[in-house]
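Inspection log for the structure reproduced underneath, given as structure tokens.
Apart from one protein chain that is not included, each protein chain of the complex appears where it belongs.
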Amino acid sequence: MVRPTRLQDILYHDWLLPQEARSVRSEIRRFVDEEVMPEADNLNTCIEDAAAFPRRLFCRMAEAGLFGVPFGVECGGRGLEYPLCAATVTIEELAYASDGLAAIYDDHALLPGAALLHGSRDVRRRYLEPLISGSSIACMAITEPHAGSDLRADTIHTHAVRDADTYVVNGRKRFITNAPVGDFMTTLFVIDGAMAMLVVDLHASGITVGPPDHKTGNRVQLTADVWLEDVRVPCGNLLGEIGKGLHIALAALTWGRIVIGASGVGMAQAALDECVHFMQRREMYGGTLGDLQYWQLRLAERATQISNARDMCYKAALLYDRGSRKPEPEMAMAKYYGTQVAGDMARDAVQVFGGLGYVTRLGADGSTYRVEQIYRDCKVAEIYEGANEVQKRVIARSLLGSEYLS
Amino acid sequence: MVRPTRLQDILYHDWLLPQEARSVRSEIRRFVDEEVMPEADNLNTCIEDAAAFPRRLFCRMAEAGLFGVPFGVECGGRGLEYPLCAATVTIEELAYASDGLAAIYDDHALLPGAALLHGSRDVRRRYLEPLISGSSIACMAITEPHAGSDLRADTIHTHAVRDADTYVVNGRKRFITNAPVGDFMTTLFVIDGAMAMLVVDLHASGITVGPPDHKTGNRVQLTADVWLEDVRVPCGNLLGEIGKGLHIALAALTWGRIVIGASGVGMAQAALDECVHFMQRREMYGGTLGDLQYWQLRLAERATQISNARDMCYKAALLYDRGSRKPEPEMAMAKYYGTQVAGDMARDAVQVFGGLGYVTRLGADGSTYRVEQIYRDCKVAEIYEGANEVQKRVIARSLLGSEYLS
Amino acid sequence: MEQPIERTQERIYHGLNIPSEVEEVRARARHFAEHEVAPVVTAMEESPERVSSFPADLVARMAELGLYRIPYSSEEGGAGLGTPMLAAAVVMEELAYYSNSIAVIYDCQCLLSGRVLQYASHELKMSYLPHIMSGRKIACVAITEPDAGSDVSPASIGTTAMPDGNGWRLRGRKRFIINAPVADFSFVLCTVDGSLSMVVVDLKQDGVYVSPPDRKLGMHGCLTADIVLDGAYVPATNLVWQAGKGLRIALGALTRGRIAVGASGVGMAQRCLDLSVHHMKTRRLFGRALAEMQHWQFRFAEHATHIAMARDLCYKAALRHDYGEEFPEPETAMAKFYGTQVAADIARDAVQVHGGYGFVSRLGADDTLYAVERLYRESKGPEIYEGTNEVQKWMIARQMFGR
Partner (left out) sequence: MEQPIERTQERIYHGLNIPSEVEEVRARARHFAEHEVAPVVTAMEESPERVSSFPADLVARMAELGLYRIPYSSEEGGAGLGTPMLAAAVVMEELAYYSNSIAVIYDCQCLLSGRVLQYASHELKMSYLPHIMSGRKIACVAITEPDAGSDVSPASIGTTAMPDGNGWRLRGRKRFIINAPVADFSFVLCTVDGSLSMVVVDLKQDGVYVSPPDRKLGMHGCLTADIVLDGAYVPATNLVWQAGKGLRIALGALTRGRIAVGASGVGMAQRCLDLSVHHMKTRRLFGRALAEMQHWQFRFAEHATHIAMARDLCYKAALRHDYGEEFPEPETAMAKFYGTQVAADIARDAVQVHGGYGFVSRLGADDTLYAVERLYRESKGPEIYEGTNEVQKWMIARQMFGR
């Protein structure tokens, strides 16, 4: 299959990212072209079961040092000066080929990784180093059946009691990415009415992982419920201290929100590239689809939105790397706008491809179409890691002051 | 599963449909509630193979006289005074539960049925009567790999030569609904440089039906390529006359476009009903999701769009039944706007449901969510039976005059 | 003056269920608008809002043509039509096609005011309604106050009636009251004994002060102002229906008003479409008519669709009202918000497709007039008055969520 021209190089001129991050982008793009693209179709169309987890690719990512991008050298990471900028372009490039793979990366390296930075040196040695080296698969466990965006001590039902040197944990987590193949999960729970965060070994007794959810898209990103029934966890596995659980979760989601915005940008760019490639070749009314002024102007609008979204993601990451731990409102803008653009672009892209944009696999010759995958993948990005409406609340708070937001 | 309240009865007041069509609606709704709803989940999530075709339900539709709705008594139909109005509400009600099933109905009864009305008495006896009785499964074959919206004698590659009393047909058709289980197809082809329409027996020698396409949605609607290789068709199977092929196809698509608009309305209404039901029950921030003003106002906009789309579909159907064989621009408006509303509403609906809106099947307990199905189903409606851009061209032609449309 | 150009309505819209008597009303209103409003609309809108610039001639002509009688039954001295609200909506549409100022004056004179009187005693009604229909007196309806816009509740209405002899003295301030600077009387929403009530106030008396007219974005031909009530006398017989029914009466009147305002949006939108189509066919760019540009073809195809739907929505709400629904919801709320939204949407594109000519009202070089800049200004108001579009959506949502 001929891959479309990357229009990013023509339409976008970077004015924000440090050279370091641009180098990381080149490296990741090469990795994606060589390692991910040949398997992308399968990643994006597989059926969710534990066997679908891309173990070989996961190992290749580890070997190539991708999981070390956001971390310091002391725990095996790259020690970059602008780690979140680099992580942002990493996600963008992965999502260009497979948003499911980008989500695996996010939910393995970024979210649990950020939480583990709050752990003791021992915890970091036992969990963060294997995470970076790829010898363990990590999960982040925040959501529960009745607690999504609204995280409070009385909405979180997973709870623990202390018994000597261990916490005994009971509860249930939902939509836990990587759980069907995971080794541990950083887990938000409640103890004595306060929220806290704990590393739970998924091979421990009392853990049950449900069958993977079947989803619209992001197929290779396996999610499942996790039940915890009298699971005993050493007290040393506590991250930070009791009462700091929400803080740690939100700090991790700060990373998550920026990179999810970038995943939207990656998907949108891929869809745009596919459209232009297709339109230049598809014959219609004696010319090509690319001659139709309606689509020309519409895609020009989308290209503008994509450039804007990309700049906003980079800006939020750069503000963070320069020391702002809560780069608001840019972070919220990056998340909501980056993912909305993906949704807008994907809907148009399927329309451009017509019937071919709607097939997961053409019966006649087994063809698949990237835009169909993106249409299925993009919607979840508007939802996870803080639904876009939550982001708009955050922006409104910056704009109006918190006294107006009940 | 508790089914949501049908808000149509609260939000919409019919001022267009004749009593006859309202009675048909009541009848179809009862049929859908009793026969389709219990199987809807399976229809909407199955994997495309020939075994997935809902034979029992197809027979039940035949027994209940659904395939006779658009036709006169002389060929076994109901002989209604307003047949297209009745067909429109039939599709709307079917799509409320399963757009895939609505598409099967459309591509069996409406499109081939409309084409067969141009056939001789003998053809109607041999094909239309079994179609209505459900003893044959029909297909409409217009699209080819290189001809979609742009139908001209030199874009249609399927062609025939005459040999004594038969036409010898060669070519390839694409995205042919019902083909994997079909008995015959009304086929657009070219002979001596002119377009014509022919009934081709799918059990004839020289016919190969490809494996079903795998699609984003409308799963139970099986589509496939059909190859025709020296297929011999009796000349009596010609519909109308040579040179009238496009005319017959467009006449059939006149029915199709109006009902596809209505299928969008049915999907949008189902998604709206699901949202309101969910929002009234989902707890959040100490109240319910239904308390959030943002979603209240946004769904009010969607409800308005749905009412508008419904009225437009009924109006187009009524104009047709009153004698306008090309009810423009209403027909084009109904198709594009009805399906666009479905897309708008579906995207919002998944957003309202959050993660639950994104699962095809929740691993933990096997739950499925109607809004996820609608998000997958709705997109194709913006594409098939004349992409929405084609409809806008038609409207622009009404508005500006054809001299401005090249 | 405004040039009549080809109407595209017949190309993009086919009416169903429209009685022939309503088509007769449309023809009458259209003839008036085209021959009497269009020639003067530019002059009217170019002068800033002053009492002296009130289009009294046109207001009188509408009376002569019987337009104010359209919403009323024969028993009331009205036109006695089978579907009076539908006919009135069509009048609004045709007036707004050339001037939304005239449309809104019409709305206030006979739709809002007249509807209030239908809740009144026979005696009260008969002492005002004939003057409304004959146009001899100008009416207005005063609901909004400086601190209460769409929020109509006893706590937020500051205008109060204090007993005085066989009547009341009114104190308070009403804002944005259409027709106030020229009106003879006003229906005033106020509290009587703490409950919302509607009374008829003679404006030509001491104790009533009407501010100079507001200067507005558009619609300069209709005047709005504050009415300050500083002890104005209201005889007890001027209470409409009974004390405590003020809100119900206001909502009843606003139901007709909202349908009418939706229809005025349709009229403006149709004018924008016609002007744009005319321009697109005559203006050439890069060697082609603008009408050949696919971008504009599709944009205006979408607008045409929205106009067709908005028109049907207004007619449907009107017909349900005519068939006996006092509050035909949600169609009334939908018609108001959607009809006016469509107008503002298309006005923006109408200016855009006209390019530089869309931004000028009068070309200096040869004094040519262009109407779309006026429509751009005029169309924004209806998204706000008679209940903002957000309030309309909230009403639809309330119906949907059962609250």
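Order as written gives the chain letters A, B and C; numbering starts at 1 within each chain.
Operating definition for what follows: a contact is a pair of C-beta atoms (placed from the backbone, for glycine too) under 8 Å apart; a residue touches a chain by one contact, two chains touch by 3 or more.
As the structure is a computational prediction, the values presented were derived from the model and not from experiment.
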item	value
Chains on display which the left-out chain touches in the complete complex	A, B, C
Residue among C:Arg26, C:Arg61 or C:Arg348 that touches the chain left out of view	C:Arg348
Option touching the unshown chain, where A:Arg22, A:Arg232, A:Arg282 or A:Arg393 are the choices	A:Arg393
Residue among A:Tyr337, A:Tyr369 or A:Tyr384 that touches the chain left out of view	A:Tyr337
Residue, one of A:Leu16, A:Met37 or A:Ala64, that touches the chain absent here	A:Leu16
Missing-partner contacts on subunit C, residue numbers	46, 49, 144, 147, 149-151, 153, 173, 175-176, 211-218, 224-226, 228, 284-286, 295, 344, 348, 351-352, 355-356, 358-366, 373, 376-377, 380-381, 383-385, 388-390
For subunit A, the residues touching the chain missing from this view	7, 10-11, 13, 15-16, 276, 279-280, 290, 293, 296-297, 299-301, 303-304, 307-309, 311-312, 315, 318-319, 327, 329-330, 333, 336-337, 389, 392-393, 395-396, 398-400, 404-406
Hidden partner chain, residues of subunit B it touches	292-294, 297
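Please note the rule applied: only the chains that are shown with their structure count from here on.
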item	value
A-C or B-C, whichever has more C-beta pairs in contact	B-C
Per-chain Cα centre nearest the global Cα centre, belonging to chain	B
Subunit A and subunit C: spacing of chain centres that average the CA atoms, whole Å	52
Chain centre separation (subunit B, subunit C; CA means) in Å	42
In subunit A, residues with contacts to at least two other chains	292, 294
Residues of subunit C touching at least two other chains	297-298
